[in-house]
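Let me begin by handing over the structure; questions about it come next.
Note that this complex is displayed minus one protein chain, with the remaining chains in position.
Moving on, here comes chain A:
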(Lines give C-alpha, C1' and ligand atoms only; values in the text may rest on other atoms or scores of the structure.)
Protein backbone atom coordinates (compact mmCIF):
# COMPACT_ATOMS: atom_id res chain seq x y z
CA UNK A 1 0.00 0.00 0.00
CA UNK A 2 2.67 2.44 1.05
CA UNK A 3 4.88 1.67 -1.93
CA UNK A 4 2.02 2.32 -4.32
CA UNK A 5 1.52 5.71 -2.73
CA UNK A 6 5.16 6.69 -3.23
CA UNK A 7 5.17 5.68 -6.83
CA UNK A 8 2.09 7.76 -7.43
CA UNK A 9 3.76 10.69 -5.75
CA UNK A 10 6.89 10.37 -7.83
CA UNK A 11 4.93 10.14 -11.04
CA UNK A 12 2.77 13.12 -10.14
CA UNK A 13 5.36 15.79 -10.80
CA UNK A 14 4.77 18.66 -10.91
CA UNK A 15 1.88 18.07 -8.55
CA UNK A 16 -1.31 20.09 -8.78
CA UNK A 17 -1.40 20.75 -4.99
CA UNK A 18 2.02 20.09 -3.46
CA UNK A 19 0.93 17.07 -1.42
CA UNK A 20 2.32 16.04 1.91
CA UNK A 21 4.84 13.22 1.59
CA UNK A 22 3.24 10.59 3.78
CA UNK A 23 6.11 8.13 3.64
CA UNK A 24 8.57 10.83 4.67
CA UNK A 25 6.37 11.55 7.69
CA UNK A 26 6.28 7.82 8.42
CA UNK A 27 10.10 7.82 8.25
CA UNK A 28 10.16 10.70 10.75
CA UNK A 29 7.99 8.60 13.04
CA UNK A 30 10.48 5.72 12.86
CA UNK A 31 13.32 8.04 13.87
CA UNK A 32 11.29 9.46 16.77
CA UNK A 33 10.52 5.90 17.85
CA UNK A 34 14.21 5.00 17.76
CA UNK A 35 15.04 8.07 19.87
CA UNK A 36 12.27 7.25 22.34
CA UNK A 37 13.41 3.63 22.73
CA UNK A 38 16.95 4.81 23.27
CA UNK A 39 15.95 7.34 25.89
CA UNK A 40 13.14 5.63 27.78
CA UNK A 41 14.16 1.98 27.81
CA UNK A 42 16.81 1.25 30.44
CA UNK A 43 20.17 0.06 29.04
CA UNK A 44 21.49 -3.29 30.27
CA UNK A 45 24.88 -1.83 31.08
CA UNK A 46 26.13 1.72 31.24
CA UNK A 47 26.21 3.33 27.79
CA UNK A 48 27.76 6.69 26.94
CA UNK A 49 26.12 9.51 25.03
CA UNK A 50 22.57 8.21 25.30
CA UNK A 51 20.95 11.63 25.43
CA UNK A 52 23.22 13.02 22.70
CA UNK A 53 22.35 10.21 20.30
CA UNK A 54 18.64 10.49 21.12
CA UNK A 55 18.93 14.19 20.35
CA UNK A 56 20.55 13.49 16.97
CA UNK A 57 17.89 10.94 16.01
CA UNK A 58 15.18 13.28 17.20
CA UNK A 59 16.68 16.04 15.06
CA UNK A 60 16.61 13.72 12.04
CA UNK A 61 12.93 13.08 12.83
CA UNK A 62 12.16 16.82 13.04
CA UNK A 63 13.94 17.44 9.75
CA UNK A 64 11.93 14.66 8.10
CA UNK A 65 8.68 16.10 9.45
CA UNK A 66 9.60 19.45 7.92
CA UNK A 67 10.53 17.84 4.60
CA UNK A 68 7.42 15.68 4.60
CA UNK A 69 5.13 18.65 5.20
CA UNK A 70 6.88 20.87 2.68
CA UNK A 71 6.58 17.98 0.24
CA UNK A 72 7.27 18.64 -3.38
CA UNK A 73 7.41 22.40 -2.91
CA UNK A 74 11.12 22.00 -2.17
CA UNK A 75 12.05 21.10 -5.75
CA UNK A 76 15.10 18.89 -5.93
CA UNK A 77 15.29 18.19 -2.20
CA UNK A 78 11.61 17.31 -2.21
CA UNK A 79 12.04 14.93 -5.10
CA UNK A 80 14.99 13.30 -3.37
CA UNK A 81 13.09 12.71 -0.13
CA UNK A 82 10.09 11.40 -2.08
CA UNK A 83 12.36 8.91 -3.83
CA UNK A 84 14.35 7.91 -0.74
CA UNK A 85 11.61 8.03 1.88
CA UNK A 86 11.31 4.21 2.08
CA UNK A 87 15.03 4.03 2.71
CA UNK A 88 14.86 6.74 5.37
CA UNK A 89 12.04 4.79 6.99
CA UNK A 90 14.00 1.53 6.83
CA UNK A 91 17.11 3.13 8.34
CA UNK A 92 15.06 4.60 11.17
CA UNK A 93 13.58 1.16 11.91
CA UNK A 94 17.06 -0.32 11.60
CA UNK A 95 18.39 2.08 14.24
CA UNK A 96 15.58 1.14 16.60
CA UNK A 97 16.12 -2.60 16.04
CA UNK A 98 19.87 -2.22 16.50
CA UNK A 99 19.33 -0.39 19.80
CA UNK A 100 16.93 -3.04 21.05
CA UNK A 101 19.13 -5.97 20.05
CA UNK A 102 22.32 -4.56 21.58
CA UNK A 103 21.87 -1.97 24.33
CA UNK A 104 18.40 -2.92 25.55
CA UNK A 105 18.13 -6.70 25.45
CA UNK A 106 21.65 -7.91 24.76
CA UNK A 107 20.40 -10.49 22.25
CA UNK A 108 23.52 -9.65 20.25
CA UNK A 109 26.43 -10.28 22.61
CA UNK A 110 28.66 -7.44 23.77
CA UNK A 111 31.27 -6.28 22.97
CA UNK A 112 31.32 -7.96 19.55
CA UNK A 113 28.22 -6.10 18.42
CA UNK A 114 28.61 -2.57 19.77
CA UNK A 115 25.66 -0.38 20.62
CA UNK A 116 24.87 2.69 18.51
CA UNK A 117 25.97 4.87 21.42
CA UNK A 118 29.40 3.18 21.46
CA UNK A 119 29.81 3.77 17.76
CA UNK A 120 28.92 7.43 18.17
CA UNK A 121 31.49 7.64 20.91
CA UNK A 122 34.18 6.34 18.57
CA UNK A 123 33.33 8.92 15.94
CA UNK A 124 33.27 11.72 18.50
CA UNK A 125 36.48 10.90 20.31
CA UNK A 126 38.56 9.15 17.65
CA UNK A 127 37.65 11.03 14.49
CA UNK A 128 41.07 12.67 14.03
CA UNK A 129 42.73 9.27 13.94
CA UNK A 130 40.09 7.78 11.62
CA UNK A 131 40.22 10.77 9.30
CA UNK A 132 43.99 10.64 9.20
CA UNK A 133 43.91 6.92 8.51
CA UNK A 134 41.35 7.38 5.76
CA UNK A 135 43.29 10.16 4.06
CA UNK A 136 46.45 8.07 4.29
CA UNK A 137 44.64 5.14 2.65
CA UNK A 138 43.24 7.30 -0.12
CA UNK A 139 46.65 8.80 -0.84
CA UNK A 140 48.37 5.41 -0.89
CA UNK A 141 45.68 4.00 -3.14
CA UNK A 142 45.82 7.02 -5.43
CA UNK A 143 49.57 6.66 -5.94
CA UNK A 144 49.39 2.93 -6.58
CA UNK A 145 46.33 3.17 -8.80
CA UNK A 146 47.81 6.01 -10.84
CA UNK A 147 51.07 4.24 -11.59
CA UNK A 148 49.33 0.91 -12.11
CA UNK A 149 46.75 2.35 -14.48
CA UNK A 150 49.45 4.21 -16.39
CA UNK A 151 51.67 1.13 -16.71
CA UNK A 152 48.74 -1.12 -17.59
CA UNK A 153 47.52 1.32 -20.21
CA UNK A 154 50.98 1.63 -21.77
CA UNK A 155 51.47 -2.15 -21.81
CA UNK A 156 47.98 -2.66 -23.26
CA UNK A 157 48.48 -0.09 -26.01
CA UNK A 158 51.91 -1.53 -26.79
CA UNK A 159 50.54 -5.05 -26.99
CA UNK A 160 47.57 -4.01 -29.08
CA UNK A 161 49.71 -2.08 -31.48
CA UNK A 162 53.08 -3.77 -31.83
CA UNK A 163 53.61 -7.39 -32.70
CA UNK A 164 57.01 -7.38 -30.97
CA UNK A 165 55.62 -6.01 -27.71
CA UNK A 166 52.75 -8.48 -27.89
CA UNK A 167 55.18 -11.37 -28.51
CA UNK A 168 57.19 -10.63 -25.39
CA UNK A 169 54.51 -9.28 -23.12
CA UNK A 170 51.69 -11.76 -23.69
CA UNK A 171 53.34 -14.81 -22.08
CA UNK A 172 54.56 -12.69 -19.17
CA UNK A 173 51.13 -11.23 -18.65
CA UNK A 174 49.51 -14.66 -18.93
CA UNK A 175 51.91 -16.20 -16.46
CA UNK A 176 52.45 -13.47 -13.89
CA UNK A 177 49.27 -11.45 -14.28
CA UNK A 178 46.81 -13.83 -12.62
CA UNK A 179 49.06 -14.14 -9.56
CA UNK A 180 47.32 -12.27 -6.73
CA UNK A 181 49.31 -9.17 -5.92
CA UNK A 182 49.19 -10.08 -2.24
CA UNK A 183 51.39 -13.12 -2.98
CA UNK A 184 54.21 -10.66 -3.63
CA UNK A 185 53.74 -9.07 -0.27
CA UNK A 186 56.51 -10.79 1.72
CA UNK A 187 59.01 -10.20 -1.08
CA UNK A 188 57.90 -6.67 -1.75
CA UNK A 189 58.49 -5.62 1.84
CA UNK A 190 62.05 -6.95 1.52
CA UNK A 191 62.87 -5.51 -1.86
CA UNK A 192 61.46 -2.02 -1.42
CA UNK A 193 63.19 0.42 0.91
CA UNK A 194 59.99 1.37 2.73
CA UNK A 195 56.72 -0.42 3.38
CA UNK A 196 54.99 2.55 1.76
CA UNK A 197 56.77 2.12 -1.56
CA UNK A 198 56.20 -1.63 -1.37
CA UNK A 199 52.47 -1.02 -0.94
CA UNK A 200 52.39 1.39 -3.85
CA UNK A 201 54.06 -1.26 -5.96
CA UNK A 202 51.58 -3.94 -4.91
CA UNK A 203 48.56 -1.75 -5.57
CA UNK A 204 50.02 -0.70 -8.91
CA UNK A 205 50.64 -4.33 -9.76
CA UNK A 206 47.09 -5.39 -8.99
CA UNK A 207 45.69 -2.47 -11.00
CA UNK A 208 47.98 -2.87 -13.99
CA UNK A 209 46.94 -6.40 -14.91
CA UNK A 210 43.23 -5.85 -15.65
CA UNK A 211 43.92 -2.46 -17.21
CA UNK A 212 46.56 -3.95 -19.53
CA UNK A 213 44.39 -6.89 -20.58
CA UNK A 214 41.33 -4.76 -21.27
CA UNK A 215 43.24 -1.99 -23.04
CA UNK A 216 44.84 -4.63 -25.19
CA UNK A 217 41.56 -6.31 -26.08
CA UNK A 218 39.99 -2.89 -26.64
CA UNK A 219 42.64 -1.92 -29.15
CA UNK A 220 42.54 -5.33 -30.79
CA UNK A 221 38.80 -5.04 -31.34
CA UNK A 222 38.82 -1.61 -33.01
CA UNK A 223 36.94 -1.67 -36.30
CA UNK A 224 39.54 -2.09 -39.04
CA UNK A 225 37.67 0.37 -41.25
CA UNK A 226 38.48 3.18 -38.81
CA UNK A 227 42.17 2.72 -39.56
CA UNK A 228 41.58 2.56 -43.31
CA UNK A 229 39.46 5.70 -43.25
CA UNK A 230 42.16 7.51 -41.28
CA UNK A 231 44.91 6.22 -43.56
CA UNK A 232 43.20 7.43 -46.72
CA UNK A 233 42.80 10.79 -45.00
CA UNK A 234 46.55 11.00 -44.56
CA UNK A 235 46.99 9.84 -40.96
CA UNK A 236 50.45 9.03 -39.61
CA UNK A 237 51.02 5.93 -37.43
CA UNK A 238 51.11 8.16 -34.35
CA UNK A 239 47.76 9.66 -35.33
CA UNK A 240 46.34 6.17 -35.78
CA UNK A 241 47.35 5.28 -32.22
CA UNK A 242 46.40 8.46 -30.41
CA UNK A 243 43.34 9.54 -32.39
CA UNK A 244 41.88 6.26 -33.59
CA UNK A 245 43.02 3.26 -31.55
CA UNK A 246 43.00 4.83 -28.08
CA UNK A 247 39.68 6.71 -28.27
CA UNK A 248 38.02 3.66 -29.80
CA UNK A 249 39.42 1.44 -27.03
CA UNK A 250 38.53 3.78 -24.14
CA UNK A 251 35.26 2.04 -23.17
CA UNK A 252 37.27 -1.15 -22.62
CA UNK A 253 39.98 0.73 -20.76
CA UNK A 254 37.39 1.99 -18.30
CA UNK A 255 36.16 -1.54 -17.64
CA UNK A 256 39.77 -2.40 -16.83
CA UNK A 257 40.07 0.62 -14.55
CA UNK A 258 36.95 -0.46 -12.63
CA UNK A 259 38.29 -3.97 -12.20
CA UNK A 260 41.70 -2.64 -11.21
CA UNK A 261 40.23 -0.28 -8.64
CA UNK A 262 38.20 -3.08 -7.04
CA UNK A 263 41.18 -5.42 -6.70
CA UNK A 264 43.38 -2.60 -5.47
CA UNK A 265 41.08 -2.11 -2.45
CA UNK A 266 41.82 -5.65 -1.29
CA UNK A 267 45.55 -5.18 -1.75
CA UNK A 268 45.46 -1.85 0.05
CA UNK A 269 43.83 -3.28 3.15
CA UNK A 270 46.10 -6.32 3.29
CA UNK A 271 49.21 -4.19 2.77
CA UNK A 272 48.14 -1.81 5.53
CA UNK A 273 47.37 -4.66 7.88
CA UNK A 274 50.66 -6.42 7.35
CA UNK A 275 53.24 -3.77 6.68
CA UNK A 276 52.26 -0.14 6.66
CA UNK A 277 51.83 1.50 10.05
CA UNK A 278 48.96 3.72 8.94
CA UNK A 279 45.74 3.72 7.02
CA UNK A 280 42.33 2.22 7.66
CA UNK A 281 43.62 -1.36 7.31
CA UNK A 282 46.14 -0.66 10.02
CA UNK A 283 43.47 1.02 12.14
CA UNK A 284 41.33 -2.12 11.90
CA UNK A 285 44.27 -4.24 12.99
CA UNK A 286 45.13 -1.87 15.80
CA UNK A 287 41.53 -1.79 17.04
CA UNK A 288 41.46 -5.57 17.04
CA UNK A 289 44.58 -5.57 19.23
CA UNK A 290 42.69 -3.48 21.80
CA UNK A 291 39.50 -5.48 21.34
CA UNK A 292 37.92 -2.15 20.42
CA UNK A 293 35.07 -3.57 18.37
CA UNK A 294 33.19 -0.33 18.01
CA UNK A 295 36.30 1.21 16.46
CA UNK A 296 36.48 -1.64 13.95
CA UNK A 297 32.88 -1.07 12.88
CA UNK A 298 33.59 2.62 12.56
CA UNK A 299 36.63 1.91 10.40
CA UNK A 300 34.61 -0.48 8.22
CA UNK A 301 31.93 2.16 7.83
CA UNK A 302 34.46 4.77 6.71
CA UNK A 303 36.21 2.28 4.48
CA UNK A 304 32.96 1.44 2.72
CA UNK A 305 32.29 5.14 2.20
CA UNK A 306 35.80 5.58 0.81
CA UNK A 307 35.60 2.65 -1.62
CA UNK A 308 32.14 3.46 -2.91
CA UNK A 309 33.10 7.12 -3.15
CA UNK A 310 36.11 6.30 -5.30
CA UNK A 311 34.07 3.99 -7.55
CA UNK A 312 31.47 6.74 -7.93
CA UNK A 313 34.23 9.20 -8.80
CA UNK A 314 35.50 6.87 -11.52
CA UNK A 315 31.95 6.53 -12.85
CA UNK A 316 31.66 10.32 -13.02
CA UNK A 317 34.96 10.56 -14.90
CA UNK A 318 33.85 7.88 -17.33
CA UNK A 319 30.52 9.62 -17.95
CA UNK A 320 32.47 12.74 -18.83
CA UNK A 321 35.07 11.10 -21.04
CA UNK A 322 32.67 8.75 -22.79
CA UNK A 323 29.82 11.20 -23.18
CA UNK A 324 29.59 10.14 -26.83
CA UNK A 325 28.54 6.66 -25.74
CA UNK A 326 25.25 7.93 -24.38
CA UNK A 327 22.59 6.57 -26.65
CA UNK A 328 24.94 3.98 -28.13
CA UNK A 329 25.20 1.83 -25.05
CA UNK A 330 22.71 1.35 -22.23
CA UNK A 331 24.46 1.95 -18.93
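Here, a residue touches a chain if its C-beta (ideal position, glycine included) is under 8 Å from a C-beta of that chain, and two chains touch if they have at least 3 such contacts; residues count from 1.
By definition in this document, contacts and distances are computed from a predicted model.
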* Chain not present in the shown complex, as UniProt names it (candidates "Sulfite oxidase cytochrome subunit (SoxD)", "ATP-binding cassette domain-containing protein", "Phenylacetate-CoA oxygenase subunit PaaJ" or "Nitrile hydratase subunit beta") -> "ATP-binding cassette domain-containing protein"
* To do: Check the options A:248, A:266 or A:314 and report the residue that touches the missing chain.
  => A:248
* Residue of A:29, A:235, A:259 or A:314 touching the missing chain in the full complex -> A:235
* Structure fact -> Given A:113, A:147 or A:226, the correct residue touching the omitted chain is A:226
* **In chain A, positions touching the absent partner** => 223, 225-226, 228-236, 239, 243-244, 247-248, 250, 322, 324-325, 327-328
